[in-house]
Structure formats: C-alpha cells, structure tokens
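Note that this complex is displayed minus one protein chain, with the remaining chains in position.
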Amino acid sequence: MIETLEQSVASPALEELKAPVLYTKDVNVWYGDHHALQDTSLDFHKGEITALIGPSGCGKSTYLRCLNLMNREIQGCQITGEIFYREHDINTPEEDLYELRKSIGMVFQQPNPFPKTIYENIAFAPRCHGQRNKATLDELVEESLRGAALWDEVKDKLNKSAQALSGGQQQRLCIARALALKPDVILLDEPCSALDPISTLAIEELMHSIAAGRAIIIVTHNMEQATRVSNRTAFFYMGEMVETGETEQIFNAPKSQRLNDYLSGRFS
Amino acid sequence: MAQTMPKRRLEKIGLSVTGACVALVTLVVVALILMVAGKGLSAFFKDGVNPLEFFAGTKWDLQNTNENGMPYVGALPLIVTSSAVMVLSTLLALPIAVGSAIFAVEIKPEFGRRVFQPMVELLVGIPSVVFGLIGFHVVVGFMKTVLGSPTGLGILPGSIVLAVMILPTITTFSIDALRAVPASYRQGSLALGCTRWQTIWHVVLHAAKSSLITATILGMTRAFGETLAVRMVIGGIEVMPTGLLDSASTITTTLTTSMAVYADGSPQSDILWSLGLLLMGMSLVFILIIHFVGRKGATERG
Partner (left out) sequence: MAETTETPAVGGPDIDPSITSASPSVVDPRADAAERERLRRRAVNQDKFATGVLTAIIGLVLLIVVAMVAYILIEGAYTLVQPGFLTERSRANGTAGGVAYQLFDSFYLLFLTLIISVPISLGGAIFMVEYAPNGPVKRIASTAVETLSSLPSIVVGMFGFLVFSVGFGWKYSIISGAVALTMFNIPILVRAIQQALEDVPQAQRDACLAMGLTRWEATVHVLVPSAMSAIVTGVVLSAGRVFGEAAALLFTSGMSSPVSLNFLSFGFTSPSSAWNIFRPGESLAVHIYKIYGEGSPEAQQIVWGTAALLMICVLIFNVVARLAGRALSRKVTGV
C-alpha cells in the first residue's frame, strides 16, 4: 500500500533528493511586540524526518506553523524572512495559501476529526479541491486509510462517526486525512502528546512509512521520541534555533552549552 | 460549481456575502437612529416646541391646543411614570432574581440546571400581552378587592406585572454571572472554614458584582421599554401621578394609544416621535452604562 502512495509523488531523481524541498532563511516571527522567533534557517529534504525539540515556549511550534503559513491566521502575527518551497519564496502576500496547504499537510496536537463520518473526514477536502468522482474518492479513502494503517480497523464502519474512534485512531485518521491530499511535506505538532503509549508507538511506526518521498517535520517535547523517529534534529531555545544536525550527533555530542544543559535536564 | 472556482474567488464571495449581511444590519440600525432622531428633533426645530416645556411641563394633551395652536406637550408626567414603574419593578424583582440565582447556582446546582432554568426560560417566552392579561385580571382584581382601589389600575399593578416580566432576564444573567465565578474562589473560602453563606456573601457575590449590575440594568432596560403589558394595567391617563394606585401613563403606553391617531408631519405626530427619541436615548444610555460597568469590572479583575 505504501507503493501506491509513492507512485503518486513523482519518484525523486538523485539530485532532487539533495536539494531541499523546503527551506527557510532568517525567519522571524512577531506576535504583536513579542519577538517569538529569531533568524531561523533550516533545510528539509524528502525522505527525512526532522524533529524540532526544545522547552515549552521556545518557538518550535511557532516555526512549524510558519512552514504552511498557518501563523497568518493569527491576528497580529508577522512573519519576515524567506521560506522556500519547491524553489520559490512562499512568504509573500501573493502566495496561494490554498494550493500551498494542500501540498504541505499538518497534524495537530489534539486529534481533531470533523464531526462527520470516517469516509467524509477523508473525502471532504479532496472534494473541495475539485475531486468529484465517487470511484476515485472511494479509492483515495482506502489508499489514505491504508497509508495511515487504519484501514483494517475501520473498513467496516466508514459511515460511522469519526468521533466515536479512540484517540489514537482519531490521530491516525487525521494523518490519513492529510495523506489524502498527497502532500510532499507533513508537519506534525506534538502529535502524540494526547495519546497513550501504545497509540504513540503506532504513530511513530507510521511516521517511518509515510516518510518515503516526503519531508516529515515533527515538533516533540519527548526527547526519546525524537531519537526514535528522526534523522535530523533542531534544538530551539527562547525563540532561537540553537543547534541542528544529525539526530545521533545532537543527542550524543551536542556542541552548544545550552543544548547540553537541556539534555542533562538542567531546564525543561 | 463552487468547488471548481479558484479558491481565492470563493473566499472573496464568502467574505462579500456575509459582509453584506453585516453591512445591511448596521445600515438599518444607523438609518433607524438617524430617522428617529430626525423625526424626534423636528418637534423642537420645525414646530418650535420648547425643550424645557417638553421635559419639565406637566400638562400633556394632544387633542386640545393652546392659544398658539399648539397641543400641550409637557412630557414630565410620562417620564416620571416610566421611571417610577422601572425603579419599582426593579426593586421588586432584584432580590427575588438574585436570590433564586444564588439558590440555582450555589445551593442546588443540579436542580438549578435541570428544573429551574427551563422554568425561567419558559417565563421569558410568555408573550407580554399574556402577562398583561393576567395582570389585568389577577393583579388589578387584587388591587380592587384587597386594597380598595376604585379602578385597580395604576403604577403599582404596572410595576408588579413588569417585575414578573423582568424577573427571568435578571435571573438568567445572574445565573451566568455566578457560574462564571471560578470554583477555586469558593473552595478557597470554604477551606478557610467559612460557611457557605459567608462564602456566597463575601466571595461569590463580590466577584460577580459587575456582572450582576449588568444583569440588573438589562432588566431595567426591558422594564423601561415594555409596552403592552403595562398599557393593560396602568390605566392610560396622561396626568402627573399622585399615588401608586392612580391611573397614569408611561412614555410607551402613550405612544401605543396616540401614534396611529395623528397624521404624519403634524405637531402631534412629531412630539410623539420625540417620545420615541427619548426611549431610544434611554436605551443607548443603558448600553453605555453596561459597557462602562463591564470595562470597570474587567480592569478590577485585572
């Protein structure tokens, strides 16, 4: 089932793999007068999982919400700097937010399925984006649910309310919902913080399988989770991206003092 | 069709359609205020009514004219009656409303939500003519037989009927106000060994003070503007009230009986619009007070 998904995104050429699908240069965010994020530059490649870690209020979620310009929906929030997606700067007033968010999916902290049926939760957005063919939608729903490892659990109750699912299932449904739009970047904002350990494990396993051909960016406060799922890690502290590198290096050989202090639990 | 449209256009359409609704409502309100103000002021500017006579004069008689060919337009009796009815009904309703809100929130919350609130909402739904009808038979009858009033009509029965009508308004808003007080305040007080009543009196009511004032003013607004129920029990004679059991007439009841009688543009019609303007002005003042109290409450809470 993963193969079918991969076919949908153009199989990346070698040089494409080297070029980041999404990168930022000197991104700053202000909420009114509060300078929430300073000069953050990061690259994200297809096939990689990047973890954003750091104490609460460090700006990691703020940064994540810049990548699909969700911060634009917050009044008084201002983003400066350049955010390149598919080699063009999206941080412009002309950017088509709707096309952008279609190809950059997002999963939130709290599972937030719509009060609709499981089928409708997935089919609804593609339909709004112009896909009206019932058979194609049926296929898409199955494919997305398989992609999120949920198909076997819900295939008999596609017409039941999504809100009757368990928390872990709801979160996987939200991932399936994002997959249905065939994104090449998926942003996850602490996707497991509201889930029990078993559901968390299921989501972590899922992340590896959906990372094929996609850039995955996950905000987490759980450092074990970051080591388990990510290839690369970026550490944020007080609105600043302090250090980034291979996950192994970040956790085993931190270069900066602040990261070292954070890892040894001097602050959290 | 909508789905194939470019998203930006769709968003613009949504924005314009809903924006048009808001614009329409706002326009209507502005037009209403301007027209009522224009009409109401024309009595003073066009017909040359002396504002002093309007606000301080005690003789109201639109049918007869004085030596200048103008009707008698002293609205003081109407203003006094309206104010008396408003104050009296609020005084009657306030303790009952706040008391029952306390009971429904602090003493028996389950009963309050399940039984009491639906009952009170039912009272909100009863049409004002039905209040008036019951008032006309029960309250007026009581005034006649028990208090020996010849007609049984007047300010007192009017206030009693109004008190029952504004009771649900004040009660509902008071219940909301008390519910909004954080449970931690109560627990903090009870943990210090205070009795439930001490907690209610010193902590809960204190914390909900500004919302309770707002609730009261909302009730007063309704009392000041209520028309038909009052009309049915107050008598409708436009003279300075001398007692609580004499027939009198409020601003609203005078409008009900006289508005359709006089031709549009006549001095009589204009002066009635001045009464309308006065009503509107009062309700705007009430809104301002509510905003002021709300802001003060907000700053007090920090």
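Letters A and B name the chains as they come in the text, with residue numbers starting at 1 for each one.
The rule is simple: a contact is a pair of C-beta atoms (placed from the backbone, for glycine too) under 8 Å apart; a residue touches a chain by one contact, two chains touch by 3 or more.
Given the structure is predicted, the values throughout are model-derived calculations rather than measurements.
Enquirer: With the full complex in mind, choose from B:Met232, B:Leu245, B:Ile271 or B:Val293 the residue touching the hidden chain.
Expert: B:Met232
Enquirer: Which is it among B:Leu91, B:Leu147, B:Leu192 or B:Ala298 that touches the chain not included here?
Expert: Of these options, the touching residue for the absent chain is B:Leu192.
Enquirer: Can you work out which residue in B:Leu91, B:Ala180 or B:Ile287 touches the chain that's missing from view?
Expert: Hidden-chain contact among the options goes to B:Ile287.
Enquirer: In the complete complex, the non-displayed chain touches which residues of chain B?
Expert: Those residues of chain B that touch the unshown chain are 7, 10-11, 13-15, 17-22, 24-26, 28-33, 35-36, 39, 95-96, 99-100, 102-104, 107, 116, 118-130, 132-134, 136, 138, 164, 167, 171, 188-190, 192-198, 200-203, 206, 221, 224-228, 231-232, 252, 255-256, 259-260, 264, 273, 276, 279-280, 283-284, 286-287.
Enquirer: By the contact criterion defined above, which parts of chain A meet the unshown chain? Give residue numbers in ascending order.
Expert: 68, 70, 73, 75, 97-103, 105-106, 108, 110, 112, 114-117, 124-125, 128-129, 160-164, 174, 177-178, 181
The rule we apply is simple: only the chains that are shown with their structure count from here on.
Enquirer: What's the distance between the Cα centroids of chain A and chain B, rounded to whole Å?
Expert: About 54 Å, centre to centre.
Enquirer: Quick check: in the complex, which residue numbers of chain A touch chain B?
Expert: That would be residues 96, 98-99, 127-130, 132 of chain A.
Enquirer: List the residues on chain B that touch chain A in their complex, please.
Expert: Of all residues in chain B, those touching chain A are 3-4, 7-8.
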